[in-house]
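Other chains dropped; remaining ones untouched in position.
We call the chains A, B and C, going by the order they appear; numbering starts again at 1 in every chain.
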Amino acid sequence: MLINCAVYEDGRKITEIPKEEIHLHLGRPGRFVWVALRDPEPPEIEEMRVQFGLHELAVEDATHGNQRPKMEEYGDSIFAVMHTVELDGEELIVGEIDVFVGQDYVLSIRNRTKQGFATVRGRCEREPKLLQEGPGYVLYALMDTVVDRYFPVIDHLEEDLEKIEERIFQGEPARRNVEDLYALKRKLMVLRHAVAPLHETAGKLYGGRVPELVAGTQEYFRDIYDHLFRINQSIDSLRDMLTTAISVNLSLITVHESETMKRLASYAALVAVPTMIAGIYGMNFEFMPELRFRYGYPVTLTVMALADFYLLYRFKKAGWI
Amino acid sequence: MLINCAVYEDGRKITEIPKEEIHLHLGRPGRFVWVALRDPEPPEIEEMRVQFGLHELAVEDATHGNQRPKMEEYGDSIFAVMHTVELDGEELIVGEIDVFVGQDYVLSIRNRTKQGFATVRGRCEREPKLLQEGPGYVLYALMDTVVDRYFPVIDHLEEDLEKIEERIFQGEPARRNVEDLYALKRKLMVLRHAVAPLHETAGKLYGGRVPELVAGTQEYFRDIYDHLFRINQSIDSLRDMLTTAISVNLSLITVHESETMKRLASYAALVAVPTMIAGIYGMNFEFMPELRFRYGYPVTLTVMALADFYLLYRFKKAGWI
Amino acid sequence: MLINCAVYEDGRKITEIPKEEIHLHLGRPGRFVWVALRDPEPPEIEEMRVQFGLHELAVEDATHGNQRPKMEEYGDSIFAVMHTVELDGEELIVGEIDVFVGQDYVLSIRNRTKQGFATVRGRCEREPKLLQEGPGYVLYALMDTVVDRYFPVIDHLEEDLEKIEERIFQGEPARRNVEDLYALKRKLMVLRHAVAPLHETAGKLYGGRVPELVAGTQEYFRDIYDHLFRINQSIDSLRDMLTTAISVNLSLITVHESETMKRLASYAALVAVPTMIAGIYGMNFEFMPELRFRYGYPVTLTVMALADFYLLYRFKKAGWI
């Protein structure tokens, strides 16, 4: 679905055009066309391929989707794939943004994303001075937005871990903790699959040799690189803490098991000792003087109770109950 | 066994030839011979060595099989080894494709594979423009097909893991889960042995210095490289999740053990308390007034039952039963 | 909040100036302005941007804070971000120092730190010969101070680990040990996030190509690099020992569980055996000669006691009690 198709000159939007007229605006210095598609059908992409003269392999990738985040140069144009990661309740949704960038055009295609990129266009149009840098700056703005949207996700995962930690140390149901730790690990892997290759990619857009299209905006890409570095580091820490949390949780389960065993054994003792005493006075010897005492029975009951109180006291003191 | 032996010129098949005539078609610009063998005997390979003038070490490797995936240059010819991985029910079968590529020939040898590569030939012949690139493009087409066939395998392994995860969290038989996790790990290692070296190899076929034979098809090999990167990443994730799954499973086994212990202890208490009470009224004291009460017995039975109901209520509330 | 604003020439402070006059002192060889801010509001930073002509992206980073430790060159000026880590009781507090360094100025901004950097200024002023090196030396002095303040933190964490180890091996409450090990891991990650990127950064300030501003003080930065290397190594060791401590702790918990089980079983036996004997003499057979013996009862009690003493002796010997 076509969302937008506009012509920019010297950093300002000059007009919106129907997509059939795109080729009329190409090849003019200082002018570029910016087209945005959303979940397009193959024919729509094919149309763009013809208008912009895109490379077949790149078009194939964009049509099939499911590429890993990457940036490829075809001659002096760039084809970039980024993954968006969005929160949907407790689930993570992975979408894909494919961006084709040339001297005189930007074509962005978003697939399976909830949030759009209208804000990016707005932001670019508010800063004509930067937009003068041309399509390379648009690529930066799109990438920056994708990366900025990772931050709430990583925050969410960190909060998740904190909640689980709290439950672990408060001794709440171990089974649920284990399940949640595993689910968190899964989400972390999803995020990592989006971030790690993009980080690697961003590293190619500043310093050393960079594609000509982004030469003037290197410092901006370094900024993105730094953000991705920070996200990556957070992911690594989360993974590390998670592994530790799983083994710590196992330790606490075992501790808990051990404590339960002691408590159970204590209660068992409270029953077993009176049973033994009762057993003794249940013996049928003819000559058992206690049996004839007037107060033998109440005394015995008292002895049982005292024995239990004593045990109870000892168990409490040892922290078993 | 010879499967096919044909001559191509300017991207089109011109004729099928008997293998004895191969040398007649070599050394003519724009023309190349494409031979396919299947599980060949050593003499068949020897014959090819003579016809194409293959390097001895490469031939030795192809004859003995069991090489790791690799790509070697001998002068201006290429010798490539790839592993196929096919699903056979729950088992993985590893086959081997050896490809010799020169300026004017492609020789592919497949060993122990179920699926053939006739589709590759068909695909190439339908795209004469690309086939004009010569033997390098055939190498790409073969490699692409081998790599494409890894995807269903990795999908299968991912589904395997999901099934096991489900069973783990539904508390199904722990023993089987452990066995299945181990078996999955084994399969993963098999796939990884095929993919990892091929990935490394593909990285040498684009960018930087590449063998002349594939110089015109670099962008295609970069595409393969990307696919292998994605597969590799999936394998790494699977390994990571698997390790986590094993330790999570151990945690759940321990949790389960702990829960079972509590349930058992609860039932034991339900038996032990009446036994203790019965023991008390089994004592032989002469003066035990309750024993003479008309309703002593039913009252005692009631007390026993009430004690058990109370315990049952407590255990239920504590989630032990 | 402005802390200090002074002009230096040839390594000596010549005067304190109001911040509005900063630009009057720039651009004079041998002279530089050193400004220190603390938890500044955005307008204060903006003012500095104007006075010194700082790069927008760097200013944005300093305004938002929360950057990873890094060093960036903008033309021939440097923007450095460092994290301070301070102990507050048992907690670690992470602050941030942003330093802008140019040919004729140093601007340091500290956020969320308890300790100030007045000592750095004092130290620099006491060594005019070194301060003659200019702003690069001030950057070194700040960095050196930040790094020196990591040492007490790492010492504190090492002591923490030692205390936990002691408790682990003395068999003190396992639950608390587990919690403390986890908390220590958390702190270690915090410290590592501050140290690791700074270490990487410091490596760029000596040997090979270094920014011109620090060219004359390379050997000093190598010294910082070495300190960070040592801290990093200590962090790695701590992580390694911690992982080992967690698994060792789990082993000891299991050992303890096993020992407890033996002790409980021993006590159970001491109760069960007399109960069995009592049961036997509680049988109602008509012909049980022992029941009629004058001393049957005391003898039986003695047998019970002897059996228990024997068991007690055996259990003690086996180390179960």
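Criterion: a contact is a pair of C-beta atoms (placed from the backbone, for glycine too) under 8 Å apart; a residue touches a chain by one contact, two chains touch by 3 or more.
All figures in this text were calculated on a predicted structure; none of them were measured in a lab.
Of the identical protein chains in this complex, 3 are displayed in place, while the full assembly in this structure file contains 5 copies of the same sequence.
One rule holds for everything that comes next: only the chains that are shown with their structure count from here on.
Looking at the partners of subunit A and subunit B together, they share no chain. Matching CA atoms, the turn from subunit B to subunit C amounts to 145°, rounded to the nearest 5. Two copies of one chain, subunit A and subunit C, touch each other, and the residues they use overlap weakly: the shared fraction of interface numbers falls below half. For subunit B, the set of residues that touch two or more other chains comprises 282. Of all residues in subunit A, only 55, 57, 61, 67-68, 70, 72, 74, 174-175, 178-179, 181-182, 185-186, 189, 193, 197, 243, 246-247, 249-250, 253-254, 256-257, 260-261, 264, 267-268, 271-272, 274-275, 278-279, 281-284, 288, 290-297, 300-301, 304 touch subunit B in the complex they form. The touching residues of subunit B, counted against subunit A in their complex, run 165, 169, 219-220, 222-223, 226, 229-230, 233, 237, 240-241, 244-245, 247-248, 250-252, 254-255, 257-258, 261-262, 265, 268-269, 272-273, 275-276, 279-280, 282-288.
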